[in-house]
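A protein chain is absent from this complex, but the other protein chains hold their places.
Right, chain A next:
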Amino acid sequence: MKVLCGIGGSDDSFRALDRTVERAAVASDDLTIAVVDNEDSSVSPDEVVERAEAAVEEAAIDAEVRRVEGDPGSRLVDIAETEGFEEIVLGGGHTSPMGKITIGSIAEFVLLNAKTSVTLVR
């Protein structure tokens, strides 16, 4: 399957990265990892790219790591549509001190606007 994994440096996005890379290794997915701007993230995009490349290398899979600038939600939806992706994978949300899950604005936009299936990784 042709999979687009969008990550911006939040904890849940790294969980999504690890899980998607793991799955790609066994399912032979055609995986692209898009490193997007997430203003809520404390990790710089360059560091996120490095972590993504390290994960891909460790899993010994052939996946592209791409830096995507601009509005993250609309860029992901646009890339998925124009390049024929079948699925978008994102982090599954932030957990509050109480244990409540809140879905970030990127995931919310993608969920409502994508034509592909969207997977939120918990």
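Simple rule for what comes next: a contact is a pair of C-beta atoms (placed from the backbone, for glycine too) under 8 Å apart; a residue touches a chain by one contact, two chains touch by 3 or more; residues count from 1.
By definition in this document, contacts and distances are computed from a predicted model.
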item	value
Options "N-acetyltransferase", "Formylmethanofuran dehydrogenase subunit B", "V-ATPase proteolipid subunit C-like domain-containing protein" or "Putative ABC transport system ATP-binding protein": UniProt name of the undisplayed chain	"N-acetyltransferase"
Omitted-chain contact residue, chosen from A:28, A:44 or A:102	A:102
Contact set of chain A toward the excluded chain (per top definition)	40, 94-103, 105, 108
